[in-house]
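Omission of a single protein chain aside, the complex is shown with its protein chains in their original locations.
Right after this comes chain A.
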């Protein structure tokens, strides 16, 4: 291995073209090839020397990242004037350009409009250094507090639940032993354990310590108690505390039992509290919830579709609970649905089945529609839109017909507004202009006219947003057309440089458009998503969605997108999937419910969530893309 690497070290030398470029930049033309070679060797050597010294400064600065200041200090050591103007703590984004057969990397310095700077509000003042103390360990045991890392990382929880036998393996056992020791057992004890328990399958203990029991009691009481402030604190604790995994089974049982009891008693408030607990649990990044979905999902679904959730359905706002629970359901579909558990398809089936049923009550009906529409625009498009006419007729019969019961009336009203809300945005994205009321009535029946007005409103809003989006993501959209050209093999003038645009430099620029967004999704997560999208059979669906989306958000150059656009588009779906609801779409195809795939091909109904913060993700996806485009193309053909 080492042998493979080292020869490389020996031969890495800057290209002579760079020497020429540099010479030209200071006015020396016509540098001879020999001098270039000599220069480049010398320069490479010096640069390596500087880099080695800079590493020293990095080590003494107790960092893992080499910064520009390290280079400056290294230059200072050599009595060389440091480079001024490179003070970025982050890496410096070099842009890449080419033309006339020459390639160039440059440091982009944009012209800044002063009025922009003057008009933007001042950024927050960076906080000063402060000191905070916490217990890393108390008499050898690490307390499970937010300041410490979770005692059992998510991977370990997963491993425990998915492969319980693995823990018996000797290597693992040893590791466990050392952890045990860390937790305060003596080495002698650990040894004894090692010998004694070597062959035994470790029983996972669910005993809670006294403190944990107290905590559990406090938290559950606060969560369902009457004091809202306390509840907020308790939920915050559930959502952030890293040491909860041992209590997870209890929480899960608490919720599922709680829902069961309170649905029967129609205690709306308690149901809401319990759903908020579910939300908090799902928000906790350290918990491996998969193990307890069998308890949580039924509880949530109950809160969505139950016939009656409160004592006075005509007055109480149980609709909000249904909406909230539906969002929870959608979120868990997004995070937990896999090809093996098929949560999303099963849930979709459940919802559709009861929706289709004529005898279903309006409350349940509302829940089903809410649950489905939260799953994303594609679900709406394929499942809800075709049934709008039927549903419209039903609503009409209630509102126009004789007043049977007030409850039905209210239910129908709610269903109607729900349908309008969700469908309008989808139609606005997919249906071509103009919005003709009559045409709408023909297509969607009773709801048509109302839909039409909603759609018009939605379009106006989208246009407004698109403007903003276009402004912020200007740099992102630019490379796309060129990319398309190269993929399709139309060797234009830009053809030669397109492949390089996928390379890092340009991506760096993308990154730089939003340098300090604190809530940037981390690249590792993105990677995961991208891989997932490229692997499953679902990728075709995704491709379709996205080609349309880019067409809608970008300008006319892309509107003529042919099938060659797909790779580009897929990359976008990866990005969008991490934010909005486009990921569920993929699963939808797996369900294979009655829809017309051909229509989906034509109508291209995808919605790209206003992607203001997707830019860093795009970069990741862009790098992955090259690899994934061939499977994408192959899965495309069967459709």
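In the analysis below, a contact is a pair of C-beta atoms (placed from the backbone, for glycine too) under 8 Å apart; a residue touches a chain by one contact, two chains touch by 3 or more; residues count from 1.
In the analysis below, contacts and distances are computed from a predicted model.
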Chain excluded from display, named as in UniProt, from "Aspartate aminotransferase", "Pyruvate dehydrogenase E1 component subunit alpha", "Transcription initiation factor TFIID subunit 5" or "RAN binding protein 9": "Transcription initiation factor TFIID subunit 5"
Options A:18, A:69, A:266 or A:397, residue touching the unrepresented chain: A:69
Contact with the hidden chain (one of A:18, A:98 or A:142): A:142
Contact residue for the chain not shown (choose from A:25, A:115, A:130 or A:340): A:130
Sites on chain A contacted by the missing partner chain, in the whole complex: 2-3, 6-7, 9-11, 41-42, 44-45, 48-49, 52, 56-57, 59-65, 67, 69, 73, 77, 89, 126-140, 142, 147-149, 174, 178-179, 181-184, 186-187
